[in-house]
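Certain chains of the assembly are absent from this excerpt, and the rest are unmoved.
To keep things simple, chains are lettered A, B and C as they appear, and every chain counts its residues starting from 1.
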Amino acid sequence: MGKDKVRVGIIGAGRIGKIHADNLLRNPHVQIVGISDLFAGPELEAWASMRGISVVTTNSTELIEHPDVDAVLICSSTDTHVPLIELAAQAGKHIFCEKPVSMDLHQTEAAVAAVQQAGVKLQIGFNRRFDHNFRQVRAHVQDGSIGEPHIIKITSRDPSPPPAEYIRVSGGIFMDMMIHDFDMARYLSGSEVEEVYAQGNVLVDPVFAEYGDVDTAIVTMNFANGAIGVIDNSRRAVYGYDQRVEVFGSMGSTAAANDHPNTVELSTATGLLRDKPLHFFLERYNEAYVQETALFIEAILKDTPVIVDGHDAVQAERIAYAARMSLEQGRPVKLREVTSVSLDSQTAVQS
Amino acid sequence: MGKDKVRVGIIGAGRIGKIHADNLLRNPHVQIVGISDLFAGPELEAWASMRGISVVTTNSTELIEHPDVDAVLICSSTDTHVPLIELAAQAGKHIFCEKPVSMDLHQTEAAVAAVQQAGVKLQIGFNRRFDHNFRQVRAHVQDGSIGEPHIIKITSRDPSPPPAEYIRVSGGIFMDMMIHDFDMARYLSGSEVEEVYAQGNVLVDPVFAEYGDVDTAIVTMNFANGAIGVIDNSRRAVYGYDQRVEVFGSMGSTAAANDHPNTVELSTATGLLRDKPLHFFLERYNEAYVQETALFIEAILKDTPVIVDGHDAVQAERIAYAARMSLEQGRPVKLREVTSVSLDSQTAVQS
Amino acid sequence: MGKDKVRVGIIGAGRIGKIHADNLLRNPHVQIVGISDLFAGPELEAWASMRGISVVTTNSTELIEHPDVDAVLICSSTDTHVPLIELAAQAGKHIFCEKPVSMDLHQTEAAVAAVQQAGVKLQIGFNRRFDHNFRQVRAHVQDGSIGEPHIIKITSRDPSPPPAEYIRVSGGIFMDMMIHDFDMARYLSGSEVEEVYAQGNVLVDPVFAEYGDVDTAIVTMNFANGAIGVIDNSRRAVYGYDQRVEVFGSMGSTAAANDHPNTVELSTATGLLRDKPLHFFLERYNEAYVQETALFIEAILKDTPVIVDGHDAVQAERIAYAARMSLEQGRPVKLREVTSVSLDSQTAVQS
């Protein structure tokens, strides 16, 4: 590895892989060596060529093991994350992996262990930690502006549900959508979740019921530091992407409102009108995506810890498992009930 | 009773009794006949004299049964509510009673039954239903602006905790403080609560623990119409009285922010500064207090239903009992578990 | 005069006279002795009787000179202000007078001189000085929060124009409407206006042109302390009453936004919607009306200076004259050009 440049391979040329690639291209400390995708072909080659990316392959192993690659970004489907992490760790490559690492806590823990053994860096794609609003809320908590945290509130609603084929393999609302909020709860509170209680319902689209999923959910949490918290999710907020957080404490409260495409207010005989919030995650977290990979690169170059590591992945997944158990069993579930057993065996226990 | 004037007796000359009296004095359809208080004396007589209120007595029965009195406002301590309601009902007088009716569901139900049998009106002092903000939120729900309600969120935080002697007899955070929010949840959702799950902690002041109470709490709710909801309470928000609600539905969301003493924003080198919200309930709900008694009088004169009746009192108390059970037992509690048994016997069952 | 009570006579039973009466009825330090109106009759007698006001007369002189009257509120038409002020001053009665004192600076100055000679108090009905928002802006200026004032900006727009018959005798937009803003400019800046430049146009309704008036105007001002300022007026803001101010200074800026009937925001697929501002002056300045007469009474009882005095009336009228001259002559006009000559003679000079 060069002293001031990290040479990167991108695994998976879907939407998020390409976004990361374009963001990294603007980073003077990065050289993108190649991109791999199961469906790599002329189109991807043209895309790569315009960007001066020389290697385009269907073989992710080849890219990971490529001698010019210092670090990989794993942006392929969730089921490939664990084997690719293990492969990259063995090859001594630093790893950025999209969330969740897997649907199986045992496997996630195994992947994290492999990374630790190899001594490489692993950063998880919890991009919201890099958002300008949430970082400021966290800063207010950490610098003591609000005293001791008492109540953490997170609202997270998507503008519209994903397609049925996505819902089917998504892992459910807690693993697919609320997992971001579980990570945010830990990030903002500076404490671990000890217990959750989940409520949920199918109010948006009956298709969620077909897959044993819900589309509207509230999860309450107890934290190790005594704080309590609540997250609410909906798969469809017709007014757009709703991403707000609040931390209330002994000395005050800090709260982030939504971002909007502009600040314009139109006053008419009907009332005062503003534009809806920024539509979805690509618009809202545009700059957070830039930041998360930039800081991943920086952590490699300076050999400093990443901001979201394997432990964070494991913890968020444990909370998601616990929330699902809580919803299925209609009772509060302690995190210590959720150990290295797969979600399937947990489900088996329940039935 | 005169056709366009209601003659009123006030029971209890504490802060809220005097506020109702002063508000009613401005109502051309009201004549305040008298006021009773256990500690009535020269001071109260002077107060009454300045307002042209002729009867001042320590004997509430006398005032209730006074032939010139058409309606009574029961503003005395909670333990007196039920006997006074029953007395007034028997005397054929209309009744406005502060919340809660009692700490014992059986007694509350008995009082409500007495009222129904007597055919008089009973309005409960859930003043927040008359607040300009919450009424608008409710209107948006009822006129279909947000479609079907999916998520109801209520934040309710006091600027500072009451004195220890009050805490001791308050009935606990759910019966004393969150009971307003339970009523608000029913009011905003237009649906009944079927199940609650309560979390709570002592984070503000250890004195709450001494009385088996908590000072910080989150309660989640399932509604009959499929909606889910959450309330958070704190006994101390250093920035003032925090009273916000949000109803999210299939077609949109409606949310009320806090009221402030002014709209002024100060921009300096440090940042942008606004005044804190209106300090406490007397400031925030000033106009709501005026409205609630004005509409009580109007309901009597027009013989129309009151906006908050005995059933509303019973339901809010049932939810408060259920929340307390949930917190004590660490499990979700269905409202149908809470029937006409006293809170004491419930507590007995638990231990 | 009693030591803790002021006995008041109301001159003029129009809308504003009745508002002041009702506000003062709630003031324990006031007794309303009587009300006079040119068109006093059974209706006004009934109104007065309901309020315990004993004297009802068509003869304002009789009321002013009534031995039980300590102070008068002059709420009759503008042309009657000066003779009534002089009469009241001679009778040794304190005076509250609606704005403007007159359309003729010479007469206004004469009335103020009569008041000074008689040693009674004169308060002018510039009610906006008592508004919760503007008082806070002024406080920020006076306590040094914004340093030295550099720029004063005032926006003042009515929801709809008055009827044609009112426009005809209104004295024009500067004397009728912007005079409030001229007083506000002096109040907020803590300095005297030295020069004005006025622009105006007929954009709302051609009827204004018929009376030589404009319906849309911008006036810029130079202040003695070096600050500069600007006021904009419109006779019709379809979204309601628009009343905002801003003072920008060497250390920051303080700005008051509009008041709204509630804080509710409705989020839908179309956008985010809020209610319009409070509709007009009765709603917006409701509390300011209460405050202005309460503080007038307090100034009498404590023998302290009133907050808006005769000098304030003279200065605001001088600015209004200057603005009209500026618009007519198309040039900046210095206040020192406007002396004790009537507006008519000024106009004569111009032509």
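Structural remarks
Keep in mind that, in the parts below, a contact is a pair of C-beta atoms (placed from the backbone, for glycine too) under 8 Å apart; a residue touches a chain by one contact, two chains touch by 3 or more.
Small disclaimer: the values here were computed from a predicted structure and weren't measured.
Summary of assembly composition: all chains derive from one sequence, 3 are present in place, and the complete complex in the structure file consists of 4 copies.
In the analysis below, only the chains that are shown with their structure count from here on.
Under the stated contact rule, the graph of chain-to-chain touches is complete, every pair of chains being in contact. Comparing the residue numbers each copy contributes, chain A and chain B share more than half of them at their mutual interface.
Rounded to whole angstrom units, the spacing between the C-alpha centres of chain B and chain C is 41. Inter-chain centre distance (chain A to chain C, centres taken as mean C-alpha positions): 59 Å. For this pair, chain A with chain B, the centres built from the Cα atoms lie 42 Å apart.
For chain C, residues touching at least two other chains, in rising order: 267-269, 275. Within the complex, the chain B residues that touch chain A are 148, 150-151, 153, 155, 157, 197, 199-201, 203-204, 216-218, 220, 222, 226-230, 232, 234, 236-239, 242, 248, 250-253, 330-332. Chain contact summary for the complex, chain B toward chain C: residues 26, 28, 50, 132-133, 135-137, 140, 145-146, 251-259, 261-269, 275. Residue ranges on chain C touching chain A, taken from their complex, read 237-239, 267-276.
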